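Omission of a single protein chain aside, the complex is shown with its protein chains in their original locations.
Let's look at chain A:
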Amino acid sequence: MIQKKICILGASGVGKTSLIKQYVEGIFSEKYLTSIGVKIDKKIVDLSSEKVQLMIWDIEGIDRYCGFQAKYLRGASAFIIVTDRTRSQSLIEGNEIFNMAKEVADIPGILALNKKDLPTTWHWSDSELADIKHPFAKSFDTSAKSGEGVEEMFSYIAKILTE
């Protein structure tokens, strides 16, 4: 079975760990427990043609306390940048992280606009949002709480990585 490494990146508190928990275990918790370092989870995706094992790297939030670490991307086939719809700053930071990631790894980047279940408070215009989405392979509206868009996003990644 082929294995694919996927890195989950983003500012802190945007819901990286929650998205993985929802995807792998189907659980969501309101409590915020910030991640330290890296944790790797595995999940097998059953595509109609074949099976893929995703190795999902949950990486601690990139912020003023912990910088971007290029080495985590080594051997990755794709990365997801998670942003929080209730915090526009997280989208700016997501964009910065995207640029840093692209510099070290020529692999597809996927954008997750997370916390879809909450009312959006950012005030990007549609065209600004389109500009930000542009360099990504695809963007998904997700909610780690309701599960919306989560399965879809990971399946999409599994699919493009096997094509």
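By definition in this document, a residue touches a chain if its C-beta (ideal position, glycine included) is under 8 Å from a C-beta of that chain, and two chains touch if they have at least 3 such contacts; residues count from 1.
Quick note on the criterion: contacts and distances are computed from a predicted model.
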Among "ABC transporter permease", "EAL domain-containing protein", "Fumarate reductase iron-sulfur subunit" or "Fatty acid desaturase family protein", the UniProt name of the subunit that does not appear here: "EAL domain-containing protein"
Among A:45, A:62 or A:78, the residue in touch with the chain that has been omitted: A:62
Among A:43, A:87 or A:116, the residue in touch with the chain that has been omitted: A:87
Where the missing chain touches chain A, by residue: 12-13, 32-34, 36-40, 55, 61-65, 67-69, 71, 74-75, 86-89, 92-93, 95-97, 99-100, 103, 121-123
